[in-house]
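The other protein chains are all here in position, but one chain of the complex has been omitted.
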Amino acid sequence: MSILFSTILMGSIGLIFSIFLVIANKKFHVEVDERITKIEEALPGVNCGGCGFASCSNYAEAIVTKGSKLNMCVVADSETLAKLGEIMGVKVEKGEKKIAVVMCRGDREAAKFPGIYKGIKDCAAAIYSSDVAKRCKYGCVGLGSCVAACPFDAIHISEHGIPIVSIEKCTGCGNCVEACPRNLIELHPVSQKIHVYCKSKDPGAIYKTVCTNACIGCGLCVKAATNDNNPDAIKVSDNLAVVNYDNYKLKKEYIEKCPTGAINFEQNVK
Amino acid sequence: MNISTKMIVALTIVSIIAGFALAFAYEYFKVKIADNAVKALNESIGAVIPGAISKELIPSDQMTIYKVYDKELNDPAKQLLGYAIVTYASGYQGSIKILVSVTPDFSKIITFRVLEHSETPGLGGNIVNPDFINQYEGLSCDKQIIVIKGPSKKENNEISAISGATISSRAVTKALNESFQKAKAIVTANE
Partner (left out) sequence: MDKKPAIYHFLKGFWDENPVLVQILGTCPTLAVTATAVNGIGMGLATTFVLVFSCVVISVLRKLIPNEVRIGVFTVIIATFVTLADLFLKAYFPDLSKALGPFVPLIVVNCIILGRIEAFASKNNVWLSFLDALGNGFGFTLTLIVMGSIRELLGKGTWFGIPVLLSFYKPMLVMILPTGAFFTYGTLMGISNALKKIKS
């Protein structure tokens, strides 16, 4: 009967191939700690690289085999962290959230533009191909390479031409930091709200010719901090004020005397 | 059950069930599928030999030839309506399967039908058009059918190639030309 023959034939094929697979499975077996698979499944799976590893699988492997810290995933919420802790048998505390801070206030009103750039919509391309992108050699050209790099839709170019970061959506993964060709974006804890939003090392004369929001290195913020018995909070070098992030102790009063508004409070976020 | 046994059991059982289900389904559907094939063949033969009522396959492993009858006609000499011959042409894009019908004395073409082809639509694909096929109707089987590019004359056994599809037109004609003598020989040998 052909039905019987077909059944036996198919069954035999299945049997033979499954035996092949058993042999192959034994021959090519790779010992994998099952905790790695469990952790990988618990992680968000976005592969954003915020933890510093290339992918969620790499991070999972590092946790189990190299003892990496469990709270390095910036996207994980407290529920996920608890799950990770459960798999590894430890308690996990979420580190303080860091967000991206765009260190430039040279928008279309403040900064000078020698011409109109009509080229590839990429900041690196604009900077390396011409000088028309912006007069300031240190500032943000607003073409959105950081926007393109963000996997969380957390950064957008405002109508004034400077990127704005959403505190809620930003996970501090650092992709925009890598994408900016002028290294203008830095990751800082949310609680740190005062920064010097400028990286220009040009002397004070630039105020009129390059950008009216630039830091001219006048040192008035340093004076205010010193008067408050906080001399190391801010330093000026190369015509640029730099905040001491190792020992962050800034108050709102320090920024009041700034002539250009370069050192400022809660800029470029929403 | 260790993993190896689980693997073997899973794949084997699924294969057994699949094999059974498929064999069962095949048995269930095969009657209708065979029916469809018979219907399609009869329909094609009816299309190339008008008035066809019954057919008889001539035993041969070289060609498929059907003797086509209308046994209800009073005059027994007229009951054999003609022969339906399956022939293949090497077309532009692949094989072209043709069913051609000839008169009982193998003297004239009745008509033909393209059963299967993969020619380019709009060009070689036009070999299925009645305008193209009509050219062959009534042509002599004893002389070669000639393909020409301009207007043709039936009395010279000529047909006009489809413009832009000379290869397809030539292929069909060549297949028909070669089939007649071969089929006649097989039929005669069978008598």
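For the reader, a short list of remarks on this structure follows.
As written, the chains take the letters A and B, and residue 1 is the first residue of each chain.
The rule is simple: contacts are C-beta pairs under 8 Å (C-beta built on N, C-alpha and C of every residue); 3 or more make two chains touch, one makes a residue touch a chain.
Nothing here was measured: the structure is a model prediction, and the numbers come from that model.
Summarising the interface, chain B meets the missing chain with residues 3, 6-7, 10-11, 14-15, 18, 21-22, 25-26, 29, 32-33, 36, 40, 120-122. Within the complete assembly, residues 14, 17-18, 21, 25, 44 of chain A touch the chain that is not shown.
The rule is short, and it goes like this: only the chains that are shown with their structure count from here on.
If you average the Cα atoms of chain A and of chain B, the two centres end up 70 Å apart.
Contact residues on chain B toward chain A in their complex (touch as defined above): 3-4, 7-8, 10-16, 18-20, 22-24, 26-27.
Only residues 2-3, 5-11, 13-15, 17-19, 21-22, 25-26 of chain A touch chain B when the two sit together in their complex.
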